[in-house]
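Below you'll find the structure I mean.
The other protein chains are all here in position, but one chain of the complex has been omitted.
Up next, chain A:
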Amino acid sequence: MNEIRENPVLERIPVDGPCPRCGAEELRRYPVVSEGGWFQVVKCQSCLYSVDREPWSRLGPIQLLSDSL
């Protein structure tokens, strides 16, 4: 019996406002991994300009139970 599973897609949450660099109204908030680890970014989907870029959880979406100690 084949198990049907959807292929995951990254959720990009819309953010109001224009891109300060190219003016496109296509800002989205989502996590990325880059130099320095995980970040929550608000990026223009047209020109990739990062309007905001804050360090995120150390392991991204993985939460350690021991972090709750």
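Just so we're on the same page, contacts are C-beta pairs under 8 Å (C-beta built on N, C-alpha and C of every residue); 3 or more make two chains touch, one makes a residue touch a chain; residues count from 1.
By our rule, contacts and distances are computed from a predicted model.
*Asks:* Just to verify: the chain that's not displayed, which of "N-methylhydantoinase B", "Aspartate carbamoyltransferase", "Putative transporter component" or "Paraquat-inducible protein B" does UniProt list as its protein name?
*Replies:* Going by its UniProt entry, the chain not pictured is "N-methylhydantoinase B".
*Asks:* Residue by residue, what part of chain A touches the chain that was omitted?
*Replies:* Touching the chain left out of view, chain A contributes residues 2-3, 5-11, 21, 30-37, 41, 43, 47-50, 58-62, 64, 66.
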